[in-house]
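Everything below concerns the one structure shown next.
Only one protein chain is missing from this complex, and each of the others stays in its spot.
Up next is subunit A:
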Amino acid sequence: MANPLRREVRQLYKNLLYLGREYPQGADYFRERLNCAFMKNKDVTDPKEIRKLVDCGEVVIKELGTLYYLREYRTMKKRFYEEELLGLLNIGRPID
């Protein structure tokens, strides 16, 4: 691994691992996939290639943040705004 990028790659791994703790399918599942993904690229030496892969990793971080936000938003909406949902479906009360 190219030396100056070594720190960045390590930081990327740590950041992704931290985010993966809340992954819906489990932190262990996430960690396995994360390790696989990093190991797959362990022989890449071209700094430009490494830069591109690191940028991909940053995109994944953003995607995870969005995933977690959407999950929370949708749960909150369902829980607290049931009347809105019923209004949209044109139903007066819940069907039992």
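In the analysis below, contacts are C-beta pairs under 8 Å (C-beta built on N, C-alpha and C of every residue); 3 or more make two chains touch, one makes a residue touch a chain; residues count from 1.
Note that contacts and distances are computed from a predicted model.
Novice: Refer to UniProt and select, among "glutathione transferase", "CAHM1 protein", "Electron transfer flavoprotein subunit beta" or "Elongator complex protein 5", the name of the complex member that is left out.
Specialist: Looking only at the record, the undisplayed chain corresponds to "Electron transfer flavoprotein subunit beta".
Novice: Would you write out the residues of subunit A that touch the absent chain, in ascending order?
Specialist: On the subunit A side, contact with the omitted chain comes from 11, 14-15, 18-19, 61, 64-65, 68-69, 71-73, 75-77, 79-81, 91, 95-96.
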